[in-house]
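I have placed the structure first, in the form of structure tokens, so that the comments after it can refer back to it.
One chain of protein is taken out of this complex; the other chains stay put.
Right after this comes subunit A.
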């Protein structure tokens, strides 16, 4: 019955209060996208030496801004908008209290503004504030306290968001005691359970170590410990970016293709696998770290390889669902059905191209995950080449493509130009194909990532797959196309906002071909899955963390502090302060020794 009602009314018609929150989250996300894209084009042209409008020392401010705005702000604001829509739509009930919803939105916005200000202040010498520590903020490089504080506030906001959705689901469950969790809500809940586990480590790292240290309360930290806590969060966060894209591929893409999802139970299995396996893998980012035993790295690698499984299953289900859609539209033949798909729809073509690039990203990911061949490409530009396929296309392009479908649902306004939308997603694909391919190739030559000037005075790179310079040109052209694509997206959306509201835009989502009642009830037992996930995390991390603390101490083996945010004059002062604190440090170190 609810389906019939939905056929006439959009999300905006049914839940105007919630639609407003979804819009606010999306707009924050797109603001971060355009800022990130501006820093992206500056950095691409700088690195490839096509145009340098900033000194090389400022490159790292640009790089920090590009990373944080895109992978924290753009992705996560889109996620909270999408998840709010998904919970309310699939439960077909409003949120419990939108005051709480606006509270978490405000916390996230304020936190991100604080972090953003601390990063952008790096461009001026007028204030002693900077956070040129990149997205990974490895100690002992130290950012201004505002950077860490903002991140903490942002994460707390995301936790309250999760609680908001859990409470709404519990209220629904009381009203519908015998029903299975609707698929989209199930996806939201499992993803958020994973997020609570993963983000607890980075929150601990920031609140216990990095923030007190940046405030001068403790004088040193253990770089391996804070780095390990970062990657405890740093790998699952990539699935946090990816899960909203998966949700769109599973629940929206089949409908756009003209059909419906192939299998609801397998979709649930996939999300459970991500909940279980996303976190106990972070050490694979530390294969080349001294101070971590080979055995721990091996366990992490095995878990990582098994993480391929849910993605391979997804590839099957999504392609099968799309094929079903094509056959519903009259497609036939072994591959002939491909021509019966709605390729003129930007939301369809965008998501399909994103999925195609994700497959390519999966293959380069297998190289990254291989403990021994990883040595060939670790910290080379191969790695950003890889993640521009995954988060930079599978996620980003899916979000942009989905916007062409979902924006009318939450505003009642048709997209200004769907043709521009189609051009936009194709330009993104071409730009990324050029840029990412050349980045992978340069990586094999040994060209490092995260550097303002990858050409060195003392030696030249060997030539393969085209020379260094030729690949640079590919990167510059690709990066420029990506920037153009972003501008087209934002421009189209701004013009859409000027459109008048119309009716008849509703596009309801059908249930899966094989519905929830075909899936074992145990899949909905969230307590069980969270329990297993926690057990796996303890198994993967308890011993490595204990060993790291055992080796270096809680506050590190005599490592200094390297603030990027104090001017040289203040630097000397800081050094004096550090040596004064030294005595305190020694005392606390011996205290830690005793506690151990």
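Remarks
What we mean here is this: contacts are C-beta pairs under 8 Å (C-beta built on N, C-alpha and C of every residue); 3 or more make two chains touch, one makes a residue touch a chain; residues count from 1.
Here is the rule we go by: contacts and distances are computed from a predicted model.
According to UniProt, the chain absent from the figure is "Cytochrome C oxidase subunit II", selected among "Cytochrome C oxidase subunit II", "Ferredoxin", "Selenium-binding protein" or "Branched-chain amino acid ABC transporter permease". Interface note for the absent chain: among A:369, A:438 or A:482, the touching residue is A:369. Looking at A:113, A:451 or A:480, the residue that reaches the missing chain in the full complex is A:451. Of the options A:356, A:473, A:487 or A:559, the residue whose C-beta touches the omitted chain is A:559.
Within the whole complex, the absent chain has one touching residue among A:50, A:96, A:356 or A:547, and that is A:547. Residue positions on subunit A in contact with the hidden chain: 56-57, 59-60, 63, 132, 134, 138, 140-141, 222-224, 227, 262-263, 265-266, 286-294, 297-298, 301-302, 305-306, 308-309, 312-313, 316-317, 320, 366, 369-373, 375-376, 378-380, 445-454, 456-462, 514, 518-520, 547, 551-552, 556-560, 562, 564, in rising order.
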